[in-house]
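One chain of protein is taken out of this complex; the other chains stay put.
Think of it as A and B in the order they're written, each chain with its own count starting at 1.
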Amino acid sequence: MRTLHKFHGGVHPPTHKAESTRTPIAQAAIPSKLVISLHQHVGGRAKPIVQVGERVLKGQKIGLSQGRQSSGVHASTSGTVTAIDMQLVAHPSGLPDLCITIVPDGKDEWIEHSGADLKNTPHSELRHKLRKAGVVGLGGAVFPSDLKADAHRHKITTLVLNGAECEPYITCDDMLMRERAADILSGAELLRELLQAEEVLIGIEDNKPEAIAAMKRAIQDGRHERMEAIPVPTMYPSGGAKQLIRILTGIEVAHGVRSTEMGVQCFNVATAYSVWRALAHGEPLISRVVTVTGNVERAQNYEVLIGTPVNELVALAGNKPDTDRYIMGGPMMGVNLPAATVGVIKATNCIIAMSDALFPPAPPALPCIRCTRCADVCPAELQPQELYWFAKAKEFGKAQQYHLFDCIECGACSYVCPSHIPLVQYYTFAKSEIRARAEEKRNADRARERHEFREYRVEREKQEKAEKLAAKEKAAKEQAIKTQLASESALTETGAARPLETVQPEAALPKE
Amino acid sequence: MSAFFAPFLNKPDSVSQIMFKVLLALIPGIALYVWYFGPAILVSITLASITALATEAAMLKLRDRPIAPFLKDNSALLTAWLLALSIPPLAPWWMVVVGTAFAISVSKHLYGGLGNNPFNPAMIGYAVLIISFPVHMTHWITPHGLGQVELSFIDQLGYIFGGALPPNVTLDAVTMATPLDTLKTHLHLDEHVNQILDMPIYGRLAGQGSEMVAWGFLLGGLYLLASRIISWHIPVAYLGTLLLTSGIFHLADPAHYVTPLFHWFSGAAMIGAFFILTDPVTSPTTQKGKLIFAAMAGLITYLIRAFGGFPDGIAFATLLMNICVPLIDAWTQPPVFGNKETKP
Partner (left out) sequence: MLSALLVMAAIAIVLGAVLGFAAIKFRVQGNPLVDKIDAVLPQTQCGQCGFPGCKPYATAIAAGEATINKCPPGGEEGIQKLADLLGVDPIPFGGDTQPKPKSVAFIDENTCIGCTLCIQACPVDAIAGAAKQMHTIVAAECTGCELCVAPCPVDCISMLPIEEQITNWKWRYPVYPIQAAA
């Protein structure tokens, strides 16, 4: 038996997972339209490469990745592009972002695609294929997988596969592991190959016995070596990458450190599945499993096309009339959706229909009584009450000193706070304010430099002009003298009258 | 918590529940108090509670804050009970009122109300009373069965509200100094510890009656520990230090220094360890900080008890250590996840 490690804190919110695991994953019907965001990943927004009115095929690339950290975006089914414009998206700001709207033609016609020759394609080529296929982390972080599947010359001992799924209500990974374990493991083998990792550890919370059994069976059937499905104790947030790495290997990856530097890398099970589909079958990431639960008649998991409007998806599960809002993700870290019409994105693991009856609003917040229940449960081992104090007083320097940026925003602290303080909101506020200020400072510094340089340049030009003028005058004078002398025919000119070149210390100046 | 930002779930737990459980945990101690010293304590608790709620409401109104949520948080009640339990039950009604009102208005609300007061309000109230009315603060009821006369409940009420005792009864006949105080006075007369402890006011471990009340508070404290309202750090460090320091002195000179158990079960040691020092608002938040805080408080308590001018030292130990809390917290910040070797 492997010895598991513990992380500090954690909470046990009611899980509500049984509701959505009664039936297998169903195929969601093709919706009336698809609203596909061009910014579904961490990094640069993809550039649209189709025109309004153009017919696109299923799997056709419609957004080109921009910059080193970016990912491609594809049409989820065949149809016609009807708009490329700003639409509301699943983002906490509630602001619109660039989306491509496609009206499906119902034919679901694939673009020509085929798998790669997995044995003989070089790793860099495979990674490029992942990027082109738009494969990103499906656990919620949506970080481009091609970048994560690169060990950066570090020796990777352990590849951790994250099947913990610790958030209440969400069961998409659970069902995926039950039904498609073999493909997940094949994906894991590919990732192991890309990372040159030694062992593969799959962490699954022990409240999912069926998934654990399925994965164990698949490991045996597929004769996977040095691969193990490990039940981990149910405890939110054991599915946090850092927490799961800690549980399985004992390694603590500090903030600002890449886990590869410590010899570990972590992928979500659903990502491993998509990696397999992308490389072995050439299918880009155009659909994913989404749990639809909460205030619905039949909570269930669906295989959903990316871009499917949330309201059409929830309607499949039988929305109840008193649903008044939706969240994407789980109740601990999810995002309140600005509208029911936003499209499903790659990060959408779960849609919860909410009503006041199901999720009663918390009582009004009271002042912090320093009871440290929050510190007791904080998996990052922070002192949330201090962070709250500093963030509230906008003492950002202090907040950073108390490791604000180590906070993983898991919400455990807010969950237990007896004063019902929205702690995480204070942290996200402080973080975004600090980032904005750093940016402002960078801009101001650059402006200062440019201004100083300009002043210097103006000064230098003035000086040059003055010197030229002086030289001219001097020359004129000399000319006059010369003529005078010439006229006197007594002396000849020496060569010293040429003006000195001005020294150009430009190179010594700071460049932007 | 808004319904628009995660987390959308809350543990069913609230300040008012926590405070309520603390109040609940005081009940065994209070019951024993009533058993051994009569129901007068209930009168002062009631008086203090009413005053506390009224003062709280008035201050909230003055500070223009919503009244209902704060009145319901039970924190004012807790202050009131703790204060009432630390002053003599026969104290005149106006003392209870003045002490409680001061505790709530000045030491809580002038500092910003719930969660913002640096000092334990109950202990501030106590300190103000003992400094302003030292004589009244020494008249403790003689426990059941020890005095020459015993006051009926009506007589007690008469004394509390009217200041009048029944004819033929002197105040000295129905009250006495605390066991700690008596010990100190007699030690000053150069008496031997064993000789003193043979006096009828002493029981098995400490003061007759009051030792049983201390057991009651210990019981309540264990309930708080078991239900995770408080952590073990403060009670253990406090009682441990008290045990250690008093133990050393006792071993060195048993004739002049009483046993650690005497210290544990005398005065406010138990209620202090579990109910007063553990007040979350005025104690450190880090675990190491809690240990330091309580250990220092234990040391100061012992020094005041053994060498100081006041019979008991908990209030002053608490207040002194309250001052140091921000400093202790700042110095004991634990390393965060992933940074175990390099301390921040």
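We adopt the following convention: contacts are C-beta pairs under 8 Å (C-beta built on N, C-alpha and C of every residue); 3 or more make two chains touch, one makes a residue touch a chain.
This is a predicted model, so every value here is computed, not measured.
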{"item": "Contacting the left-out chain in the complete assembly, out of A:91, A:398 or A:460", "value": "A:91"}
{"item": "Residue among A:18, A:444 or A:480 touching the omitted chain", "value": "A:444"}
{"item": "Contacting the left-out chain in the complete assembly, out of A:263, A:318 or A:363", "value": "A:363"}
{"item": "Interface residues of chain A (partner: the chain not displayed)", "value": "39, 89, 91-93, 95-97, 363-366, 394, 422, 425-426, 428-429, 431-433, 436, 440, 443-448, 450-451, 453-454"}
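Heads up, the rule we're going with is that only the chains that are shown with their structure count from here on.
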{"item": "Interface residues, chain A side, partner chain B - complex", "value": "7-8, 11, 13-14, 92, 168, 242, 246, 252-255, 257, 325, 327, 329, 331-336, 354, 356, 359, 361-373, 375, 379-383, 385-386, 401-403, 406, 411, 414-422, 424-425"}
{"item": "In the complex with chain A, residue positions of chain B that touch it", "value": "1-11, 13-15, 17-18, 66, 69-70, 73, 75, 112-116, 231, 280-281, 283, 285-286, 329, 333-340, 344"}
